[in-house]
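Left out: one protein chain. Kept in place: all the others.
And then chain A:
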Amino acid sequence: MQIYLPIAEVSVNAFLLLGLGGIVGILSGMFGVGGGFLMTPLLFFIGIPPAVAVATEANQIVASSFSGVLAHLRRKTVDLRMGTVLLIGGLVGAALGVVLFNYLKSLGQVDLLVRLCYVVFLGIIGGLMFVESLNAIRRSRNPATAVPTRRKHGLIHALPFKMKFRVSGLYISVIPPLLVGLCVGILAAIMGVGGGFIMVPAMIYLLGMPTKVVIGTSLFQIIFVTGFTTLLHATTNYTVDVVLAVLLLVGGVIGAQIGTRIGVKMKAEQLRILLAIMVLAVCGKLALDLLLTPAELYSIGAAGGH
């Protein structure tokens, strides 16, 4: 069934959008990522104008994250305190990101820079997670060589403003989570993604939070950052397409519920290695796009400054 989208001004198949929303929703519930880094390129591919895709995707992430976070709240796997600290950094970052985005747009190179960021971030994060979780799985299969987990007392623990995060079982300074939130907020605004794919590994490896808590907490702060981004896009660029958003989020919220249930049944290492593989696959695809000779060297954009 074809549906005409009022803001995007294109006609698309409604069932295709429902299906895409569903698949991305499952991933969202399983891994605590918003799924924007998968959905946004998919929307480009089916012909939605990039500006509309980025803004509408932010709105859809609000829905699937909210659906996911409710499931996690019931299991008490959301660290609200940590989420709030991350969120404060995130909102500041999102505002900075919009300023940065408009500056880059005036230079005409925003596309390339965003892609390069994606490749570098996804490559590093995916690679590190893959190796780490592979080691974890190997250790659990062969308990003789198991290394006892020891708490690292590095730079993070020497910083001031310590705070107790009971759900995560942490007593650390608020500066690292604020910085993580800030960086993710900037990325969220520029790329129309919730930033979960960076937030999740950052919480696990930089802040040392347990994987089970990480997903719910990530979803919790994603809701607010993407909600803020949606409002910014709606009021400044008029690019949020509510019809497109509804089609995506109907599939998305159902998918998120299914994904959460799958996630609970899986081991933390398995979850991490799957997320790592997915991140690496997207990274590889984007890298190829940059390196291989494109089929069409020319592209059409709206005239500069509009």
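Everything that follows uses one rule, which is that a residue touches a chain if its C-beta (ideal position, glycine included) is under 8 Å from a C-beta of that chain, and two chains touch if they have at least 3 such contacts; residues count from 1.
Assume contacts and distances are computed from a predicted model.
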Among "Yip1 domain-containing protein", "Putative transmembrane protein (Alph_Pro_TM)", "Cell envelope biogenesis protein OmpA" or "NitT/TauT family transport system permease protein", find the name that the UniProt record gives to the complex chain excluded from display.
"Putative transmembrane protein (Alph_Pro_TM)"
Of the listed residues A:V54, A:V78, A:V114 or A:V250, which contacts the missing chain in the full complex?
A:V250
Which of A:L206, A:L231 or A:A281 contacts the chain that the document leaves out
A:L231
Residue ranges of chain A at the interface with the undisplayed chain
1-4, 6-7, 9-11, 47, 59-60, 62-68, 70-71, 74, 108-109, 111-112, 116, 227, 230-231, 233-235, 238, 240, 242-243, 245-246, 249-250, 253-254, 256-257, 289-294, 296-304, 306
